[in-house]
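The other protein chains are all here in position, but one chain of the complex has been omitted.
So that you can tell them apart, the chains are marked A, B and C in the order they are listed, and the count of residues begins at 1 in each.
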Amino acid sequence: MSKAEKGVAAVVGVGDGLGAALALRFATDYKVALIARSAGVIEKTASEIRKAGGTALPIRSDATIAKEIAEAHAQIKRELGPIDILIYNGGRRPMGRLMDTTPEVFEETWRLHTFGTFLWAREVVPEMLSRKSGAILITGATAGIRPWPTSAAFAPAKFAVRGLAQVLSRDLHPQGVHVAYVNVDGGIDMPLLRNMRPDAKDEDLIKPSAIADAFWYLAHQDPSAWRHELDVRPFKEKF
Amino acid sequence: MSKAEKGVAAVVGVGDGLGAALALRFATDYKVALIARSAGVIEKTASEIRKAGGTALPIRSDATIAKEIAEAHAQIKRELGPIDILIYNGGRRPMGRLMDTTPEVFEETWRLHTFGTFLWAREVVPEMLSRKSGAILITGATAGIRPWPTSAAFAPAKFAVRGLAQVLSRDLHPQGVHVAYVNVDGGIDMPLLRNMRPDAKDEDLIKPSAIADAFWYLAHQDPSAWRHELDVRPFKEKF
Amino acid sequence: MSKAEKGVAAVVGVGDGLGAALALRFATDYKVALIARSAGVIEKTASEIRKAGGTALPIRSDATIAKEIAEAHAQIKRELGPIDILIYNGGRRPMGRLMDTTPEVFEETWRLHTFGTFLWAREVVPEMLSRKSGAILITGATAGIRPWPTSAAFAPAKFAVRGLAQVLSRDLHPQGVHVAYVNVDGGIDMPLLRNMRPDAKDEDLIKPSAIADAFWYLAHQDPSAWRHELDVRPFKEKF
Partner (left out) sequence: MSKAEKGVAAVVGVGDGLGAALALRFATDYKVALIARSAGVIEKTASEIRKAGGTALPIRSDATIAKEIAEAHAQIKRELGPIDILIYNGGRRPMGRLMDTTPEVFEETWRLHTFGTFLWAREVVPEMLSRKSGAILITGATAGIRPWPTSAAFAPAKFAVRGLAQVLSRDLHPQGVHVAYVNVDGGIDMPLLRNMRPDAKDEDLIKPSAIADAFWYLAHQDPSAWRHELDVRPFKEKF
């Protein structure tokens, strides 16, 4: 595929772990926009992509503010073209039981995961519908399906994202736009988690590149065989 | 049970339909607090309860504002005693696809369903834990499990409530506090819906009293056989 | 309710544990047929029911042989009347991983759980349909939803029963016949299990009478709010 013919993938929420892996994976065949609130990782990952011959556009933008999203979207269209694949990977994971979770944390977690997904979907869907194609892929978590007691803020936010993904897939699939929620059912092998669990073995964690493969597979499924939810989990982990 | 020995049930979100039926059902054996933002229905239902010899306390209170919740709770404790059963039945059901749903409606729906449940749970759980008993029962909807495309705001909010209910049940069950989400999987036979669907037959709709029976059953399950989710649906409806 | 007006409940699979508890629970309001392959427990439980003033008919019959089922059914109709509630509680629980499970055990387990449910359903459904009423309630297990690796024979059999229950509920509910699968998600407090787990505390096990309450609730749900699956689990058990 020549550069001019390449499609555009936008990854919202690029940090040290999965977001960067997703951007690198899609950069082999897509021009990639990397979006985050802070500059560090998106600049670094964009450099990697460019060194490998790809096209990367790092953008600082807050996924909870409609105006910033609209500006980021306008910049992507101007500099790369219309978005073919939107990956929403935003949000942190607070830990805490009900009584340890303040209303502020509860709301902020919803804002970063659920509201951000909603706002970005509203931003890109009209153009995808006009072209009857495109994909919206969302990073999920075990907490969105089978939560721990310590996910008093995180589980409701991820459940809501899953609910939104189901609404969108039921609404948009028949119109040619693919929506899927990828449930990452295990710890991701990234610096943050390695610091928190220094005794974790390789086989206990999911490789970011393996998760990126799941996103890639979903993004390229034949429309006659689409899927709107996919879980992945380390083979060694009991379930 | 003598009046003095009766426990206390609080129903948050008492309107014309299910809320009133829940209050009336529990009033046979509990002193009941009826909570809503407007006075009409709670006053009317409280009168019915009193005429039948029960105890009813109508309270105007906004379930999305922590301060108003704390005041309502204090009044209930003062006038009726500590809450044994909290029923969260709050919230409206907006209809609309993604592009018909404004960010304001999306947020407001979350606030009425999800945030309100969270705030009321935070308010009553400490005392329930101190007594190692109590129940929190939440009204759910099909949209929290298998949503329509027109539930772009409602489904994420109800999914979030279900996620919160699962967190709470996993956290609180072993400590003696029962939490359950009742999925009302069908139209409720109430004036609002009859107006919207004038051709609906009796057998197409769920009787509020039948839903109230499900709440009653859950509230009185033996702890050796608790359930945290229960769906009910009209027998005539295909699924 | 006078004796003459009482309905008929038939419990297939009456042993020392849940089956006896189900028979005793329904005997307060129904004439009860108790069915098992061996005489001991059905005779003993029938005596208990009679001493308490109830009506009990113990029948030895193999639930995997259509002819014996037809004979048992004919005897029940003759001596008690048509069956209003059929409870299928048959079958043993073999333990074993794939390579520890012989084809004979695999088949026998299917026969006792799945085939027996199918045969008994075929036997009682025509009459229930002709009266547009009746209930078929089936004892399920965790293995039918979230199996252990050691359930190589038991899980497929219980999954199959759950599938059959879903087929029947989707087929028969609109015709007025209620079908439900009760997932007993935990160890039942009965002599056999107490022997196997001598250190089990009361709070780790489900009381048979509490499971019987779940069956009772389902058998008497208002048709406007039916449910086809219900799980119950000890409050202390983490999930």
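Here is the rule we use: a residue touches a chain if its C-beta (ideal position, glycine included) is under 8 Å from a C-beta of that chain, and two chains touch if they have at least 3 such contacts.
Every value quoted in this text rests on a predicted model; they were computed, and no experiment measured them.
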Contact set of the excluded chain (shown chains only): A, C
Given C:10, C:46, C:112 or C:155, the one touching the chain that is not displayed: C:155
Which of C:97, C:131, C:197 or C:220 contacts the chain that the document leaves out: C:97
Of C:26, C:106 or C:217, the one touching the omitted chain in the full complex: C:106
Absent-chain interface as seen on chain C, which is shown: 66, 97-99, 101, 103, 106-107, 110, 114-115, 118-119, 121-122, 125-126, 143-144, 146-149, 151-152, 155-164, 166-168, 170-172
Contact footprint on chain A, counting only the chain that is left out: 170, 173-174, 176, 178, 189, 202-203, 205-207, 209-211, 213-214, 217, 221-227, 229-239
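Simple rule for what comes next: only the chains that are shown with their structure count from here on.
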Angle of the C-alpha superposing rotation, chain B to chain C, to the nearest 5 degrees: 180
Where chain B and chain C are represented by their mean Cα positions, the distance between them in whole Å: 32
For chain A paired with chain C, centre-to-centre distance based on mean C-alpha positions, whole Å: 46
Multi-chain contact sites of chain B, meaning residues that touch two or more partners: 170
